[in-house]
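Please find one structure pasted underneath; my questions will follow.
Apart from one protein chain that is not included, each protein chain of the complex appears where it belongs.
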Amino acid sequence: MGTTKSDDYSETTVRVRYAETDQMGFAYYANYLVWFEVGRGAYCRQRGISYQEMEKKFATFLPVVDARCRYKRPLKYDQEVLVRTRISRFQRRGVTFEYQITDQGREVVYSRGLTRHIFTDGNGKPRSLPAELVPYFT
Amino acid sequence: MGTTKSDDYSETTVRVRYAETDQMGFAYYANYLVWFEVGRGAYCRQRGISYQEMEKKFATFLPVVDARCRYKRPLKYDQEVLVRTRISRFQRRGVTFEYQITDQGREVVYSRGLTRHIFTDGNGKPRSLPAELVPYFT
Amino acid sequence: MGTTKSDDYSETTVRVRYAETDQMGFAYYANYLVWFEVGRGAYCRQRGISYQEMEKKFATFLPVVDARCRYKRPLKYDQEVLVRTRISRFQRRGVTFEYQITDQGREVVYSRGLTRHIFTDGNGKPRSLPAELVPYFT
Partner (left out) sequence: MGTTKSDDYSETTVRVRYAETDQMGFAYYANYLVWFEVGRGAYCRQRGISYQEMEKKFATFLPVVDARCRYKRPLKYDQEVLVRTRISRFQRRGVTFEYQITDQGREVVYSRGLTRHIFTDGNGKPRSLPAELVPYFT
């Protein structure tokens, strides 16, 4: 995965849990943001950095300041989908991730979304991304 | 509450649960969409219609097609906040809710967001809002 | 509430969220443990100590080592229930909470459960409950 570029999507699979459905019979809308987070974690891991390491070793946190999700088609229990994640914008003080939720063949798009993050230290104070971490985001 | 206008906010209180925090020490970002849903439920109830009744009696569902949330300040465990909800746009085929999450005095805004919904029948097919329900949304 | 005894239940209200339902049309089973946590928080608060304060001021955490829940009758969206919480056993090294989920009239029991906890410090090491906190648990 080391050669994946920032304009490329990193991909990971999630399967809709029963817990994630609601009485309408489909996946509940807030869970998409959880899957986006799963996508972000996979993105980092595939680049060679773990989110846990960013927090523990570099005291760098990525709180979300803005989230958006469009719901194109409903998802059902047990359905297995791709969460596709890429960075659409990177600055020293923040980063924007973009997401697609698609079928395994990347033909049907169930959802698109984005999250904007700032970088903070352990006390929630804004900071620049440490220089050692920049390569993972660009 | 029967005289509340559609440009007014309906209000309900939520207290941040331990389950809703994450290891950063604050409320996890997807939970805001859950609180927005709590706000929508309270909005309907305060207008005199229950969401449950819309589904069961009128076969009318309000799936979300777009959700957006801005995170202004983090929320902590056990913090009690207001979820303020209003309808910002209503059409026969859909409705947009707007939200604020504030402190009890409505002075500090923790989050703002919106959700756009379409009306569907029990099979997910778009429909107009039944005439009997229109007064509750306008 | 200062006179509530440890053999008495502390009570708080929760309303079933749409997020908490599943495609079977009832509240999903894991959420009962979340409501138990809401009950524990209310128990502490009604005794005059916040769980947050225990963690921050006394470096005392209450990780769960055992949880059990019996499901008597299903719960529906928007249903408002009482979460009744009491301490059934207290030792310097741990505590057991008991729960009932009932209707507002305490006539219908929807669920019963318990959670056993140990006391730990911030590093997860078992510890005795600080002497200042004992009165809140007995």
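As written, the chains take the letters A, B and C, and residue 1 is the first residue of each chain.
Everything below uses one rule, namely that a contact is a pair of C-beta atoms (placed from the backbone, for glycine too) under 8 Å apart; a residue touches a chain by one contact, two chains touch by 3 or more.
Quantities reported herein were computed from a predicted structural model and do not represent experimental measurements.
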From the list A:41, A:74 or A:130, pick the residue that touches the absent chain. A:41
Among A:51, A:90 or A:136, which one touches the chain that has been omitted from the display? A:51
Mind listing the chain B residues that contact the chain we can't see here? 18-19, 21-26, 28, 30, 77
Hidden partner chain, residues of chain C it touches: 23-24, 26, 29-31, 33-34, 37, 55, 61, 63-71, 74, 115, 124
By the contact definition given up top, give the residues of chain A that touch the hidden chain. 15, 17-19, 34, 37-38, 41, 45, 50-52, 76-78
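Assume only the chains that are shown with their structure count from here on.
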Give the identifier of the chain nearest to the protein's overall CA centre, each chain being represented by its own CA mean. B
Roughly how far is chain A from chain C, centre to centre by C-alpha average, rounded to an integer in Å? 33
Just how far, in Å, is the C-alpha centre of chain C from the one of chain B? 27
Report the inter-chain centroid distance for chain A and chain B in whole angstrom, where each centroid is the mean of the CA atoms. 24
Could you list which residues of chain B touch at least two other chains? 34, 37
